[in-house]
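A single protein chain has been omitted; all remaining protein chains appear in their positions.
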Amino acid sequence: GDRFVTSPIAANTAKLQEAFRHRRSVSESLTRGLSAEDMVVQSMDDASPAKWHLAHTTWFFEAFVLNKYQDNYRPVDPDYNFLFNSYYNSVGERHARPLRGMLTRPGIEAVRAYRRAVDASVLALLEQPHPRARGLADTVTVGLHHEMQHQELLLTDLLHALSINPTAPAMRPAPPADDTRAAGLVFMPFDEGLYEIGAAGDGFSFDCEGPRHQTYLRGFSLANRTVTNAEWLAFMNDGGYSTATLWLSDGWAQCQAEQWQAPLYWSQRDGEWHQFGLYGRQPVNPEAPVCHVNYFEADAFAQWAGARLPTEQEWEVAAGDAPIAGNFQDREYWRPRAAAGSGLQQLYGDVWEWTRSPYAPYPGFSAAPGAIGEYNGKFMCGQFVLRGGSCATPQQQLRRSYRNFFYPHQRWQFSGLRLAKDL
Amino acid sequence: GDRFVTSPIAANTAKLQEAFRHRRSVSESLTRGLSAEDMVVQSMDDASPAKWHLAHTTWFFEAFVLNKYQDNYRPVDPDYNFLFNSYYNSVGERHARPLRGMLTRPGIEAVRAYRRAVDASVLALLEQPHPRARGLADTVTVGLHHEMQHQELLLTDLLHALSINPTAPAMRPAPPADDTRAAGLVFMPFDEGLYEIGAAGDGFSFDCEGPRHQTYLRGFSLANRTVTNAEWLAFMNDGGYSTATLWLSDGWAQCQAEQWQAPLYWSQRDGEWHQFGLYGRQPVNPEAPVCHVNYFEADAFAQWAGARLPTEQEWEVAAGDAPIAGNFQDREYWRPRAAAGSGLQQLYGDVWEWTRSPYAPYPGFSAAPGAIGEYNGKFMCGQFVLRGGSCATPQQQLRRSYRNFFYPHQRWQFSGLRLAKDL
Amino acid sequence: GDRFVTSPIAANTAKLQEAFRHRRSVSESLTRGLSAEDMVVQSMDDASPAKWHLAHTTWFFEAFVLNKYQDNYRPVDPDYNFLFNSYYNSVGERHARPLRGMLTRPGIEAVRAYRRAVDASVLALLEQPHPRARGLADTVTVGLHHEMQHQELLLTDLLHALSINPTAPAMRPAPPADDTRAAGLVFMPFDEGLYEIGAAGDGFSFDCEGPRHQTYLRGFSLANRTVTNAEWLAFMNDGGYSTATLWLSDGWAQCQAEQWQAPLYWSQRDGEWHQFGLYGRQPVNPEAPVCHVNYFEADAFAQWAGARLPTEQEWEVAAGDAPIAGNFQDREYWRPRAAAGSGLQQLYGDVWEWTRSPYAPYPGFSAAPGAIGEYNGKFMCGQFVLRGGSCATPQQQLRRSYRNFFYPHQRWQFSGLRLAKDL
Partner (left out) sequence: GDRFVTSPIAANTAKLQEAFRHRRSVSESLTRGLSAEDMVVQSMDDASPAKWHLAHTTWFFEAFVLNKYQDNYRPVDPDYNFLFNSYYNSVGERHARPLRGMLTRPGIEAVRAYRRAVDASVLALLEQPHPRARGLADTVTVGLHHEMQHQELLLTDLLHALSINPTAPAMRPAPPADDTRAAGLVFMPFDEGLYEIGAAGDGFSFDCEGPRHQTYLRGFSLANRTVTNAEWLAFMNDGGYSTATLWLSDGWAQCQAEQWQAPLYWSQRDGEWHQFGLYGRQPVNPEAPVCHVNYFEADAFAQWAGARLPTEQEWEVAAGDAPIAGNFQDREYWRPRAAAGSGLQQLYGDVWEWTRSPYAPYPGFSAAPGAIGEYNGKFMCGQFVLRGGSCATPQQQLRRSYRNFFYPHQRWQFSGLRLAKDL
């Protein structure tokens, strides 16, 4: 994992152990209140069961830390390498993704025992001096960032699973309603010029975030906040979902085939739009950022609004040195909040922001060597970059250079948008 | 339910209550040792989760007994009529069948509470005199026969769900191996003539089993027992699965498309054929009846053997007055056993026997009135009749006139075959 | 072909040659006025191009007559055995059915040359005495009956191909409109009893039409004529296509999925129903028999009408010795006509009549030996029998015992229905 520049997620071994304990315990705590049944089902091919997330993140430490750094390591269960490998061809055959929800065995208790056993082994390994201490620390660090990614996915996938239950069950009781009014929409200008973007190498980052490189940008302006539900309702009321000329060709075809009429999880009840979320079904809050729209919808909205989506380079330049702060998973307010302040708001947290940038290698990119090299590079085809994190993202996961990526038709992420314009 | 002639499943109310208590408790006991996860998954569209079977059979009593015979009955949960209706269009909208495995809520404990509540209501209802006592008793009786059908399906569907787990888990520990040698194959002759078949009306039967009617049969002979695994291996070794001319046209197309090479649940390990079952994966027992073959396979085997499948009329005539005895679910030996004796063996139990008879209405048939009329008649298209019951069938379920039916490509039932010939 | 009892289609060789010349020329004349483009396309998997019909029927004579009965026969083109075999596994590999419309080469002129060459060879072969003269005559006779079947299919498939052209082109100019009023609907009774049905062996018949055998029928009554468009409109207006309880379960699922609202080829224009046919798009004639309905629709209609479809045995018994006369292909009035007379009308011609009988082997049936044995037996699964022929059927094709068969969802045949009732 030496291609993933490691951050001082932990300055020393004791800190790394502490970080490990904390991060691993967060995964467990996310499943508080869920039944074994809630955690076994897979509601679509794109999603995974909560139990699988718990097991797969554990397997990651087994496959890349314990197997590589502990002599004579004996796996907790020889079947698990097959069952809980996600997509690493280098690590061997694996269970078919669409069948993840069929694994009633091992049960949730066995998976929790698996977690405890691997945690104990990793902590014991970190306790002792190691001839490849740097590689070990780096790989554990990768594992923790990997765990954070799956912590977001766990919530995202759970939301989808609950959403298809006709009884619309809430994961947890709803927090108090938020009566913040969203700030007025303002476009903020940025100059033409040659900029540097990408990870600078002064902390952990994934291989796809680098190398840092120069890019030439035209002048552009960026909206001060993300698009709100009220603005989205205006788009809907203006026939946004039935006007072909607003849409990319592939998006329009799918919009018609699947009869999209509103964001995912929206439904109309007694003439009013409601949104299903982790807190159950509730009236749409017009001030909050629109969420669970895909790239096609975001792009059509921008067309309708006489604007466009930003590129990821523009976003990163605009983000500048803003602090990585916002409504992240850690706050346990798992729905997007309205942004009230002045200046560029909501760069981080609340909703992922679709960019118009296809997920592609930066100039000079090459994938990390070994199995971990399969982490990012092989997905650089057909997907678009999202920036900024969401209310389901662990705060420590985010960086200015962080590149998330999904296919343009996918809607189940906490994804919204921010408008941009040419100057 | 007056079109389902009711049997003295219970001669009086006390007996009916007892029968009800017993039958309902059997469903629960079948899930002994299963986890909540085992009971929630749906492994294919044709199968249903164990939890769903527990809930749906309960809904049946709510919809057809309590709603119809108890004044002012208030359902346990108003959502359940939507969630647990299987296919009764007359009773309203219902949850999509392929999504049954997505119902993590209500959980298994809630479903068990549902069972207890409905059981108490039904028993209380039976406790009092009722102005429509006959209809009430009849409908409860239908509900118990319905419950028996789902008891078999529960095992059958669970087997499928476990079978797609790469770790091949057993539902229960295997009973001692059976070293019975199968009897030699003998064909037993039956005379040409005009026969009567169908339910005689002297006990419970489903509407599709009647009316009793005359049918003219040519002379035929019937094998003394079902086809064994050893005989099936001979078919396989002789190229049975790769010889187009043995197969029905539709069967051959599907055989090639899905690359059938052996019965469902068979796999080769170290050169030897194994069979997955409720007791895990074990070497194929050559003496036992072949099981989990579909109609296409059964028909191709019969062609290969220079024989044919019997018609259901032939089977019923041959069954004559033989006692309804054999290896049924009640014995808890949930795999087919070899048949050793002389005379016609295994008419009942062990494996369902495919007949060449399409599932069609008997002369003079008309469906029962009301919602229960959807029970059988609307499925009389494209399916074939199976006779005799299996090791997963409750004994009380079976009758000489009992008609089971499945599509010719379906393999997951405990289905085998018995050969017949023209005289 | 000795299992197909041959009729005196020709009492002697000269007559057989004449019959051959006539029948073969009919195929050509059916394509009068069609362009090469009209004849190459395949509008769905179930249909075949007109050119393919011309070539395949010719291949039949090459494969089964010339290859078998002429010494050292050299095929016209060695590729044709691959290209124009329909489904005979015994005769070798063949071109995939859904790709028949991709064969731009050989062109229509090459196919016509193929026909001429094979015709000359067959006629020359018949000119000389042959050591297996009976087998030769029989096989040529089978070939002529096969050609007749494809003559109907050619029209049926062409109708489908033209129907999906948005310009609704007519194959030929429409004949004068028919102002016959349909006879009133009357049910005619038939007695319970033991009857004989099936081909008697006194003329040509396909293997599936025999053996002749006894069958016991309850008393029944049969409608004097087929169901009319006016009656079908009443069914539609009464919500026939949206009432689940009228339909077989599989039919209802498909009715909803494909949104059937009227027979195939019907469309509404300015509030009036029109029907597309070989003569283009024209207003529905209320007096004419309904046509292009499938089994599911026919069965639902019968339910709605408080009746049922007849069995094929009932149809055959009722047909008795009625002459094989009616509106057949030979009249070149290629749409169904209203039936005006008294007594049982329209047994033959106009529209095929769906029966409720699954296409299954008669008692004692075994398929013809050799490749021709693939003709019928291997299709005895999942299809239903139709009786009586249509306005697209060559008259000589029909017999009282003739069994046509299609899947219950198929609508593109000239298929209608006649009602029956229990007595």
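Assorted remarks:
By written order: A, B and C. Residues from 1 in each chain.
The criterion applied here is as follows: a residue touches a chain if its C-beta (ideal position, glycine included) is under 8 Å from a C-beta of that chain, and two chains touch if they have at least 3 such contacts.
As the structure is a computational prediction, the values presented were derived from the model and not from experiment.
Though it is not drawn, the left-out chain touches A, C in the full complex.
Considering the full assembly, A:R218 is the residue among A:K15, A:R181, A:R218 or A:R331 that touches the omitted chain.
Listed residues C:L30, C:A55, C:V76 or C:I108: the one in touch with the omitted chain is C:I108. Among C:S29, C:Q128 or C:T167, only C:T167 touches the chain that is left out of the view. Listed for chain C, the residues touching the missing chain in the whole complex are 35-38, 40-41, 43, 51, 79, 82-83, 95, 99, 101-108, 161-162, 164-167, 169. Residues of chain A that touch the chain left out of the display are 87, 89-90, 194, 213-218, 244-245, 247-252, 295-296, 299, 356-358, 360-361, 363-364, 374, 378-382, 408, 422.
Methods note: only the chains that are shown with their structure count from here on.
Of all residue numbers seen at the chain A-chain B contact, over half occur in both copies; the interface is built from largely matching residues. In terms of their C-alpha centroids, the spacing between chain A and chain C amounts to 59 Å.
Separation between the centroids of chain B and chain C, computed from CA atoms only, is 38 Å. Here the spacing of chain A and chain B, counted between their Cα centres, is 47 Å. For chain B, the set of residues touching two or more other chains is empty.
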